[in-house]
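Removed: one protein chain of the complex. Kept in place: all other protein chains.
Up next, chain A:
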Amino acid sequence: MQTAGMDTPGEQAGQESFLRGVKDCLPTLLGYLSIGFAAGVVEKTAGLSIAEIALLSAVLYAGSAQFIAAGMMALNSSALSIIVTIFFVNLRHLLLSAALSPYFRHLSPFRNMLIGSLLTDETFGVAINEAASRKRISEKWMHGLNLTAYLNWIAANLAGAFLGQWISDPERFGLDFALPAMFVGLLVLTILSRKSLRRDIAVGLAAAVIAVGVSLIASPSVGVIAATLAASTFGMVVERWK
């Protein structure tokens, strides 16, 4: 090949790992499609235009925040109160971002920003699974994962907005269950990929109890944050005892 001298092995490996990131995203796409579709339906029924839905999914890119935004806008809540609510709901991203940070230490802050800007619960789940077997995560792999999820999300929102006028009952087909099922799968795969099975199960059970307990008296997002802080500390302390 004439160009062989110009293709460094690093570049080839990099391209390959972008595509592998795309491929590793595929199992989550069904979840994105159904949740994004549902979000599009909700946004449409909340009175948003197609252009507004496209902008919302492309700029905000957060399922729970979009459901909240659509619901609160339908009630004519003030912009400030919607923004504050979404701030608290999405504070949990601090924990996701912090948990991934050790694996991107080889990148500049700006390149870390690009990676973090498309971080979601789902891409985090796939990435932390990948991290279990290595010290650092490939930047290109992460972009492949993030961009696939991102484009799929926007497409799903728009599909929901267009078709939502006709399909009013996605629950009948169990489609709304894609999200919890996906988290079940990610949780199981994460635990199985590590070497601390019993401790992980104990931490997971503790987190589940705290999350449910706190969300009954406060809110679901406070429940997730409280459960994460407390159960992770519990895991760290138990590990120290051994």
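In the analysis below, contacts are C-beta pairs under 8 Å (C-beta built on N, C-alpha and C of every residue); 3 or more make two chains touch, one makes a residue touch a chain; residues count from 1.
What we mean here is this: contacts and distances are computed from a predicted model.
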item	value
Undisplayed chain, where the name is taken from the UniProt record, one of "Regulator of protease activity HflC (Stomatin/prohibitin superfamily)", "Binding-protein-dependent transport systems inner membrane component", "Right handed beta helix domain-containing protein" or "Branched-chain amino acid ABC transporter"	"Branched-chain amino acid ABC transporter"
Touch residues of chain A, complete complex, unshown partner	26-28, 30-31, 34, 48-52, 55-56, 59-62, 65, 69, 73, 79-80, 82-84, 86-87, 90-102, 104-105, 107, 109-110, 112-113, 115-117, 119, 121, 124-125, 128, 171-192, 196, 200, 203-212, 215-216, 220, 223-224, 227-228, 231-236, 239-240
